[in-house]
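Here the complex is missing one protein chain, while the rest keep their positions.
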Amino acid sequence: MAADCNRITALDLQPEGPLGERLEAYFAKCEEKLGFVPNVLKAYAFNSAKLQAFVDMYNDLMLGPSNLSKLEREMIAVAVSSVNHCYYCLTAHGAAVRQLSDDPELGEMMAMNYRAADLDPRRKAMLDFAVKLTERPHEIEEADRQALRGHGLTDRDIWDVAAVASFFNMSNRMASAVDMRPNREYRSLAR
Amino acid sequence: MAADCNRITALDLQPEGPLGERLEAYFAKCEEKLGFVPNVLKAYAFNSAKLQAFVDMYNDLMLGPSNLSKLEREMIAVAVSSVNHCYYCLTAHGAAVRQLSDDPELGEMMAMNYRAADLDPRRKAMLDFAVKLTERPHEIEEADRQALRGHGLTDRDIWDVAAVASFFNMSNRMASAVDMRPNREYRSLAR
Amino acid sequence: MAADCNRITALDLQPEGPLGERLEAYFAKCEEKLGFVPNVLKAYAFNSAKLQAFVDMYNDLMLGPSNLSKLEREMIAVAVSSVNHCYYCLTAHGAAVRQLSDDPELGEMMAMNYRAADLDPRRKAMLDFAVKLTERPHEIEEADRQALRGHGLTDRDIWDVAAVASFFNMSNRMASAVDMRPNREYRSLAR
Amino acid sequence: MAADCNRITALDLQPEGPLGERLEAYFAKCEEKLGFVPNVLKAYAFNSAKLQAFVDMYNDLMLGPSNLSKLEREMIAVAVSSVNHCYYCLTAHGAAVRQLSDDPELGEMMAMNYRAADLDPRRKAMLDFAVKLTERPHEIEEADRQALRGHGLTDRDIWDVAAVASFFNMSNRMASAVDMRPNREYRSLAR
Amino acid sequence: MAADCNRITALDLQPEGPLGERLEAYFAKCEEKLGFVPNVLKAYAFNSAKLQAFVDMYNDLMLGPSNLSKLEREMIAVAVSSVNHCYYCLTAHGAAVRQLSDDPELGEMMAMNYRAADLDPRRKAMLDFAVKLTERPHEIEEADRQALRGHGLTDRDIWDVAAVASFFNMSNRMASAVDMRPNREYRSLAR
Partner (left out) sequence: MAADCNRITALDLQPEGPLGERLEAYFAKCEEKLGFVPNVLKAYAFNSAKLQAFVDMYNDLMLGPSNLSKLEREMIAVAVSSVNHCYYCLTAHGAAVRQLSDDPELGEMMAMNYRAADLDPRRKAMLDFAVKLTERPHEIEEADRQALRGHGLTDRDIWDVAAVASFFNMSNRMASAVDMRPNREYRSLAR
């Protein structure tokens, strides 16, 4: 991996060991497919066990099998990150929404205020659930799950909405805690 | 695994495949060491990829190498869960604090209001950081990290405080989203 | 009253006069029935007028005639104290819920998040009212009272729900203001 | 007591028994000294035990011996009631501040925003404590009590500040819960 | 303009030029009609361009043609100012509500808690919208506008409700930022 002369986080964390073959290959694949290794991965790379656990959970959630499209999962990610004002995730996942939707305006609306978007009722309900879960998790009740079922979501779909929203409540906080900086490449992506 | 006649979550999720040898062994080890399989694991068990990712991240964070003692990590878990009023995590991790500290009162104070406990300044600062990160992640600034350094935490320690606090912000939301019920065994543990 | 070697509050308040016969007798009755004098009473005991006023209001509200059962009044007390994260009241009244319900889990759920409990609609409505009154008293409107009437509560019942919830909004703040410590006996009660 | 043709609360509560001699005398004294019986007393009068308990606690707190002047206690009452937007208490106790201070402007500032008043540092600190205790009781720590001691308050004074602020957190909620209406007489008092 | 020996704001702003004929005439008209120049105008008077812009917007909004009566516009102004605890605006516009309604109690209720007033459903809906727009502007959705239309408001009426509420969210902040003091004359007006 080429030296990155810009800081990635506010913490000074030296590598505690080699990445290992599997993660080296994963980084190479990132370079090949995206043109760069996302800084969140470099931030976790000081410890390969932590990086591997993050990559495994992330990839299952955002890329694994689900009735939610990849775009929908990214929309949830960005709407949650907007509540938490997370600079890293809004930048990286805002770009993903623009790219997957081929609609730059949609990416902006998710990042600024998802209520500004003209969403179909199913997607609106998904984001309403994700945002309530973010802001007032203790107030989620059966009625909230029923609202999603009323829009045709299965119980597995509800799990997936919840899991993505919950994951970004972790990720947003991790990024804010260490002042994680997004790769500059995201900014111009799919504008 | 013996049939559990009580519901574990509000969702009806049928197993999507076999657990696989590694996770079967892990469940057996739970039974052996704890006397039961924690319900959070059973809740994820409908999908072995999701369960494995959760177990890997959890075990690294809560049991892996760190300058934070296991008790300190559990204290962070419970203080965060108290802000989020998460019934599952307060029950399961409140028990862990009681057990690891041999001080049932400490477990109660973490669950009710960590400010009631007579903590040494380092632990107080760790919990203050974890709770601010929970309530107002976007307001974390360099001064917050400096406060931790001022109490002797290394940058790696700051990562660990942040990572545990962030993980439970995910876990609390997941548990609330699906109405996860804790195993009854926790309640009487280490009282 | 035997010397208590542990501090009860963060304030150093010397007795301003004798308790008087009536309150001495009341303390004796506490010792006899509970095995101890609740620390909140010892905290007020520096001034017998203040202690008497507190005891009179408390006993009328929590033990006096009402259509609300004693358990229901304690459930309201704990749900309110959970919002206010009051260590003293969650400990003392959490124990009371466990004891009166013979259901330790119910006590825990009231203290952690009352929404986790499987309550009948009338009790759920009572706690919803009490918690709204705690969090946003200025937003209570006729519709909120009508909701309670819709679950069969009389106007006197509404008064009682309001009075218990309001009292613990006082008591929680008093306990937090002086850092009141609960008697250790509560912790193991009715587990 | 003469019939009052205006409603006092939103609840229809019939007297459960006679007031009794002591409370009748108290009402007569109110009529004599104020020219009217405060509606809060009439609201409680459906049950003489509840009324007596309220009167005893109120009179001890607001009129009993304390290093806090009666004006200071009323200032705390109004600053707390402003946070809680309590129409009854702002009207009744706003009048009391105007009257006791002979400064109508001070009454208005307490009701609208106590930070607008040019208070001496001791009074400012008292109100800051009372308002924090109202808004975020669980965040009160030793540093908050020390701030008061730094302005010359004794531990007994701290108790009194806390007790008045806590009482109005009860009273504000009771008034909002039942939609209590203040006597019209308050409005023109000491303008 | 007669010298005002009391400070009007916390800022020391010297006149940057003459008021000019038009504004001098406007001040004279204030003196004539009200008996004084409102301090908010004196506060802006250090710069005639700023003063003129403020006067033009204010007069169009509060006095210009609209289906909302002048009283209704003032009611919105005061309900918004109550949320923001703005001492200046509550004083000046509270007086306007008292005067325009010939109902001093209505002025007090708007300033303390508009929910205490017995409003017709159209006015209640207008204030509910104005207060939601004040507290959580990003949560306004089509349903909120539809609620107003359901009470007979035209789209132009909705614009006017929004414009008055929005203006006072500016004005409240300006007054708080510079600690603006209301003219004493307001206090006794229309009591």
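Each chain gets a letter, A, B, C, D and E, in the order it is written, and its residues are counted from 1.
In the analysis below, a residue touches a chain if its C-beta (ideal position, glycine included) is under 8 Å from a C-beta of that chain, and two chains touch if they have at least 3 such contacts.
Keep in mind that what you see is a predicted model, and the values were worked out from it rather than measured.
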Left-out chain, listing which of the shown chains it touches: A, B, D, E
Option touching the unshown chain, where D:Thr9, D:Ser48, D:Ser66 or D:Asn113 are the choices: D:Asn113
Full-complex contact with the absent chain, from E:Asp12, E:Glu32 or E:Asp102: E:Asp12
On chain A, residues whose C-beta touches the chain left out of the figure: 82, 85-87, 90-91, 104-105, 108-109, 111-113, 116, 179, 184, 187-188, 191
Contacts of chain E with the absent chain, listed as residue ranges: 10-13, 46, 49-50, 52-54, 56-57, 60, 64, 84-86, 133-134, 137-138, 140, 142, 145, 155-156, 158-159, 161-163, 165-167, 169-174, 176-179
Where the unshown chain meets chain B, residue by residue: 138-141
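In the analysis below, only the chains that are shown with their structure count from here on.
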Target chain E, source chain A, minimum contact steps: 1
Chain pair, A-B or B-C, that carries the greater number of C-beta contacts: A-B
Type of chain C:chain D copy interface by residue overlap (half), same or different: same
Distance from the mean Cα position of chain C to that of chain B, given in whole angstrom: 30
Residue numbers of chain E (touch at least two other chains): 113
Set of all touching chain pairs, with the criterion as stated earlier: A-B, A-C, A-E, B-C, B-D, C-D, C-E, D-E
